[in-house]
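Below is one structure, written out as structure tokens; comments come after it.
One protein chain is absent from this view; the other protein chains keep their places.
Each chain carries a letter (A and B) given by its place in the written order, and its residues are counted from 1.
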Amino acid sequence: MTHAITIENLAYRAGRHFAIRDLHMRVPNGSVYGFLGPNGSGKTTTIRLLLGMLPPADGTISVLGHDVPHGAHHALARIGYVPERLHLYPMLTVEETMRYHASFYGRWDASEAERLRRAFDLRAEQRVGRLSKGEAGKLMMLLALAVRPELLVLDEPTDGLDPVVRRDVLAALLEYVSTHGATVLMSSHLVHEQERVCDWIGVMDAGRLVAEMPMHAFRSGIKRLRIAGAPAHASPTPFGILARRAGAGREEEWVVRDWRDDMTSWFANENTALREVVDLDLEESFVETLRAARDAGGRAA
Amino acid sequence: MSDARLVVALMAAALTFDAASLRGQTSTLAIDSLLRRVHTLDSSLIVRSRALDSVRRSLIRAVPPVDVRRGAMQVRTTADLEPRVRTAVDSVAVLIERRGGASLAARVAAHVPLVARDSTRSIFGAVPVLSFASDTSGRWPSTTHRPIPASATSAEVADALAGMVEQFALQGVDSAFGAWIMVGRVPLRPARPSEAADGYIEIMTAESAALRRCQSGDKESCLDVLGVDSLPGARLARWYAPQDYRTLLRAVAPAREDSAAVAAWVRCREDRDEPACVVAATSLANDRVPTPLSATARVTFLREVLEAGGANAYERLVTTDGSVRTRLTEAAGMPLDTVVGRWRARISESRPERMRLRPGLIVASLGWTGALLGLALIRRGPWA
Partner (left out) sequence: MFGQTLYVQWKWNRDFLAFYTAVGFAAPLVILWIALPHLGLTSALELVSVGNAVGMTTAVIASVAGLTVAWQGYGIDDRVGHIYALSLPITRRRALAMRAGAAALVLALPALGVWVGATLAAGQVALPATLHSYAGSLASRALLAAWLAHACMFALRYSAGRQAKMVLATLLVGLGVLGIAVVLLPPVRGALSSGYAFLISNPGPFGVLFARWTLIDV
């Protein structure tokens, strides 16, 4: 599998403290990679690093085969980027912004841009500074898609948008991806949105990537088990234990990852009764993953 | 001779002279002999006073020990300044020989200037300078030159000494010529680049009917505005037309006692009242009407006279008796009309092209602009 984005040992210092540390990340070609994490976890910083906007303190970044930040301008010519906040010049109109943007990209598709403008119901003569939040979000997505990118980097593209606008933006994105097979890196803290769209997931917390796996493994592989008679110290398990908590009576609640159905036999071998296997949704899986990562970090400290 | 011995010798000379003059007196009571005695005593007092001044000066500030001479030029200075002063003296001596001849040499030889280290006050403390005094004796120097920075080059020292020589050059010349030249020196040094340009600007912007006649070719008017002749008659009518009065009254005011004229002067200046300008201007006393051109123009004209006259021009200038016109004509060795023609031609050629955009200025400006823009590119990382 080749990767659109490869990050190794990335570190970035913001002020006196490391905002990003020991970050390893691989975004497979053609995937829709969901970049999950709480506010302040370093998602936006990571995105800016891989776009060459910030200089890394350590590590290597490769985007579409180009070394970043030295070859960032080559990579950027093939990237459509939507930042978390409006980044366009407020005094230009929609049409002027499109013309300005187009002049930097040899791959700009003017007819597609115009089609999207009409579809998004954006008036050409309207000044960018006067656009509503939803209109601004649509314009940024338009600009990102009209350059016919191989990689779309979207930083909370639907944050603050109403459901109708959010639907329009995601629909345009998915249409493009399905038609052109582009790779998407999309950061968000809206877990359910990621669940619908993404096929890879990376969970970021406190400047580190705490989990990276296909979405189906994340969604289906994390379970909550209700157990009776659990040993104090479990022998090596075929699944990962994210958390052990006391339950009702003498029962315990285990949160595990990488679960498969045939793993129930392990409990029989351990003389432990597995009472129930509970499926977790993506949000619960995300929370448990974060909690386990923080607990592990606390124990390490 | 050391300083101490010099002091003793001067005191002995003063006392000896005094005793001899007294011993020579007879007891006759004739008025003329009394007068002679008074004159003699007066002379002895002057000499004694000068001797005491020298003693006082040598006690307060010693004469620098190093003597630098070349030709008529003799300068006293200190050992550390000797190399620069020697080079400067050589240069000035050449100037004296080439431009002044024997008359100038004699005038210069009568002085022994000093060049010494000194300091002057500034708001941040003492600043080292080189001071120039025209004489080693006498309390008050006959000529002055402002100090120059202690780091001055030999060329700058030579320029200062040459300035003093130019002042020596005017000594002994009659006061009428001295009053005409106004600046107290004879321009022997080569003209500074700005001098001709300053002359051009003055002549082309000065407001004077006589100057306009000069500009259109009337050479006598040129000599008139240069003040060569002390012509009788009303200077106002000769030099200025009514259209020039307002500018004239910027430089001069009526007598305070003439209140009507003063009031007219104020109206002329503040209200631009042209009739009031006429009243104020016509009230000026004849000797208060300023000449149309300043000393700068006269210096340029005198320089032209000396150029025209060649090697002995200065000699003839100072040895000729008579009016300013006569002196200048003898010095030039040609009619003054011809000199005026040459002077006007030289002035015309000296038009300063102050607003012309020289290629060097354009290149330098664009170069610095490019260099400053290049500074903006000094950054390894992105924008902010």
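List of remarks:
Note that contacts are C-beta pairs under 8 Å (C-beta built on N, C-alpha and C of every residue); 3 or more make two chains touch, one makes a residue touch a chain.
Computed from a predicted model, the values in this text were never measured in an experiment.
Within the complete assembly, A:L86 is the residue of A:A11, A:A57, A:L86 or A:L190 that touches the hidden chain.
The hidden chain makes contact, of the residues B:S91, B:Q167, B:Q215 or B:S283, with B:Q215. Remark: the omitted chain is touched by one listed residue; of A:T2, A:N39, A:S103 or A:S178 this is A:S103. The chain that is not drawn here is touched, among residues B:S33, B:Q243, B:S259 or B:N286, by B:Q243. Listed by residue number, the positions of subunit B touching the unshown chain are 120-124, 127, 129, 147-149, 151-152, 200-201, 204-207, 215, 243, 246-247, 272, 274, 351-352, 354-358, 360-370, 372-373, 375-379, 381-384.
One chain of the complex is left out; on subunit A, the residues touching it are 51-53, 73-77, 79, 81, 83, 85-92, 96, 99-100, 103-105.
The rule is short, and it goes like this: only the chains that are shown with their structure count from here on.
With centres defined as mean CA coordinates, subunit B is found 87 Å away from subunit A.
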